[in-house]
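The other protein chains are all here in position, but one chain of the complex has been omitted.
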Amino acid sequence: MAVDSSLIGASATAPLAARLTWPEQVSGFVRAKPLGAVGAIIILIMLLVAVLAHALAPYDPYLADYGAQFARPAADHWLGTDEFGRDVLSRIMYGARIALFVGFAASFAGCSLGAALGVVSAYCGGTVDLLLERAMDILLAFPQLILALAVASILGPAVPNVVIAVAIPIIPRAARVVRATALSIKENQYVEAAHGLGASHYRVVAQHLLPNVFAPYLIILTAQLGTAILAEAALSYLGLGAAEPTPSWGLMLSGSAPSYAEKAPWIGLFPGIAISLAVFGFSLFGDSLRDALDPKLRGK
Amino acid sequence: MRTYLAKRLLLIVPTLFGVAAVVFLIMRVIPGDVTLLILGGDQTGRIDPQQLAAMRHQLGLDQPIAVQFGTWLWGVLRLDFGTSLWTGQPVIEEVLIRLPLSLEVAILATIVSVLLAIPLGMVAAVRQDSWVDYVIRVVSIGGQAIPSFWVGILVILFLVIYFGWGPPLEFTPPWVDPWANFQQLVWPVATVGYRYAAVTTRMTRSTVLEVLREDYIRTAWAKGLRERAVVIRHALKNAMLPVITLVGTEFAFLIGGLVVTETVFTLNGVGRFVVDAVAHRDYPVVQALVFLIALCFVVVNLLIDLTYAWFDPRIRYH
Partner (left out) sequence: MAAPIPAPMRHRPLFVSLVALTLLLASLVAAWPAAVQAADTPRRGGVLLAVIGADPPSLDPHQESTFANIELVAPLYSTLLQLDPYHYPKIIGDLATEWKISPDGLTYTFKLHPDVKFHDGSPLTAADVKASYDKIIFPPQGVRSVRKNAYTAVAQVEAPDATTVVFKLKFPSASLMANLASPWNVIFPKKYLDQDVNYFKTHAIGSGPFKFKGYTRGSTFEGERNPAYFVKDRPYLDGYKFYISPETSVRAAAIRSGRAYIEFRNLPNAEVDAIKKQLGDKVAVQETPMTGEWGISINNTKKPFNDVRVRKALTLGIDRYTMGKVLYPLTGLRFVGGLMRPGSEWGMPQAELEKLPGFGRDIEKNRAEAKKLLAEAGYPNGFKLELKNRNVKLPYQDFAVFLIGEWRKIGIEVEHRPLETAAWFSDGQDTGNFELIVSPTVEFMDDPDQFLGRYATGSTQNWGRYSDPQVDDLFSRQARSLDPVERKKLINQMEKRVLDNAYFMPGLWWSRNLVHWTKVKNYIAPPNHYTNQKLQDVWLSED
C-alpha cells in the first residue's frame, strides 16, 4: 500500500480542512469584515504617507512664504496655506509621522509594559499580585488626560515626552486586561501538567501563557492606538505637546485656529479631519480584529 | 456579601493613599514656582528676592516634603483641603463654586447618551451585519474618533458665524432659570455626550451580542417565545451589567474628561479648574481635585461591584 506522503507528520489533532495560505486568510478577513478592511486600508495609506512624506509632500513643511499667507486651496497649494504661508497639505503629510509615531510608540510601550506587568501579576500571585494590582488601581484612578497633563508638565512640551505622558495611563488598562486572561489560563489543566512535568517558570510563561494572551494584547493595542493619537492631539492643543514649528495635527488646531476660521477655514478643518480619519481607521480595524479573534463573537 | 463589602472597603484605603502620594510628588517635581507666578504678574515683572522668600515661607513651601505631605494628609482626614496658593481662599470653597456645573454637564451627558446608546446598541446587535448594524457601527466609531475639542470649536464657529451666537458667559443654575440653563449647557452637553454615546453604543452592542449566544437564550428561543420577548426580558437584563459598569466608570472619568470641553466652551467648571491649577502650580487645588476624582472613581467602582453581586443571579446564589 502506497503511503500518502502528505499524511506523514500529520498529527491526530491537525484540522481536517486544508490550512489557509496568507492571501486566502486576508481575503477571508476582507469578505467577513469589510469594515475592518476599510480600516486597514486607511491605516496603510496613512503609513505610506508618513513614511514617504519627504517624497510626496510638495513643499517643505517649515518653509514660510510671506507672500502667500492665508492662500485659498488652489492648484499651487491643494489645501491652502496657513498664517505663515506654510503649505497645509505638506504639514498634514509630515504630521502623519508624528501622529502615527506617537500613536504606535505610546500604545506599544504602554501595552507591552502593561501586559508584562499583568502576566507577572497573574503568574506570581500572592503579595506580588496584590501590590501590582494596587499600583495599577492607583494609576487607573487618575483620569487619563489629567495624568498625561501632569507628566507633560513635568517633562516639558516635546514629542518624546508626549509619548511617555500618553503611554503611562495605558499601562494599567493593558495590565488589567492581560492579567484577567492570564489568570484564566493559569487555571488550565495543561499548565499544571507542564509544571508537573518539570517545566521551568520561564518555559511555562513563554510557551503557554504568552501565546494565549497575545490575542487580548493585540486587541487592547489596537484599541489604544486611536486613544493615543487623540491624547497627543489634546495635549498639543493644550500647549503641552509638540512645539512650533513642528507640524503636529493637534498643534495645528490649537491656539488661534478658531480665530482664523472665518478668514481661512482650511487651517483648522484639515488637521481635524486627518485626526478623525486616523483614529477612525484604527478603530474600525481594531474592532473587526477583536470580533475576529474573540472566540465568543466569532461567526454567526 | 458582607465580608465582600468589608474587604472591598479596606482595599480602598491604600489606593487612595497611593493616589494622594503620587499626585503630591508629581506636583512637587514639576518645574516652576507659584510664588514667582504671583509676584511676576503678566510678563516679566520685578521680583524682590526677599519678598519671594517671605512668600514661600508664608505658603509653607520651605518645609521638608515629608512634613508638607503629612500636614496635608492630616488636613484631608479632617476634610480640610487647605487653601489655594494662588488665591488664598479655602480649596473647598473654590471647588464648590465650580462643582455643580461640571456635575450637571456630566449627569446630563450621561442621561442623553444612555438614552441614545442602549436602543441603538441593541438594534445593532439584533440585526448584526445588516446595513443597520454597519451604519450604527460606523457612526459610533466615527463619533469616538473625532476629537471632542475640535467638535466644540466647530460647533461654536458655526453658531457664531451663521447665527451671531456667543457662548454663554455665566452659569445659571437650573432651579433659578431652567431655560437659561438649557441654553448655556445644550452645546457642551452635546459635545461631551456624543462621544459617551458612541462608546456606550459599541459596548451595548458587543455585550448584547455575547448574551444572544448564551445557551439559555437559545433555550428560550427553542421554547417558542417571540423574538422580542426573548431579547428584551432575558438578554437585556444580563447585558446591562457590563454596560452599567461602563457607564459607571466612564462617568467617573467624565469629570476629568470635561477638561477640554470646559476649556473650549469656557465653562467655569472643575475640569478647567484643574488645568488652570496645574498651570499655576497651585498644589493644594490639584491635590484636592485629583484626590476627589479618584475617590469618586473608587466609590463608583465599589457601587458597581456591589450592584453586580446583587443583580447577577449566578453570583447571588454562589
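Chains: A and B, in written order; residue numbering restarts at 1 for each.
Throughout what follows, a contact is a pair of C-beta atoms (placed from the backbone, for glycine too) under 8 Å apart; a residue touches a chain by one contact, two chains touch by 3 or more.
Please read all numbers here as calculations on a predicted model, not as lab measurements.
Only one of the listed residues, A:64, A:180 or A:273, touches the absent chain: A:64.
Touch with the chain omitted from the figure is made, among A:61, A:157, A:172 or A:216, by A:157. In the complete complex, the hidden chain is touched by one of B:123, B:160, B:244 or B:306, namely B:160. Here the missing chain is touched by one residue of B:81, B:150, B:265 or B:291, and it is B:265.
Chain B meets the missing chain through residues 30-34, 36-49, 51, 54-55, 58, 86-89, 94, 97-98, 153, 156-157, 160, 164-167, 169-171, 263-266, 268, 272-273, 276, 279-281. For chain A, the residues in touch with the chain missing from this view are 62, 64, 66, 69, 83-84, 153, 156-158, 239-240, 243-245, 254-256, 258-260, 262-263.
Please note the rule applied: only the chains that are shown with their structure count from here on.
Averaged Cα coordinates give chain A a centre that lies 23 Å from the centre of chain B.
Here chain B touches chain A in the complex through residues 11, 14-15, 18-19, 22-23, 26-27, 29-31, 128-129, 134, 137-138, 141-142, 144-147, 149-150, 153-154, 156-157, 161, 202, 206, 209-210, 213, 253, 255-257, 259-260, 263, 274-275, 278, 286, 290, 293-294, 297-298, going by the rule given at the top.
For chain A in complex with chain B, the residues that touch the partner chain are 35, 134-135, 137-146, 149-151, 153-154, 156, 226, 230, 233-234, 237-238, 250, 253, 257-258, 261-262, 268, 272, 275-280, 283-284, 287, 296-297, 300.
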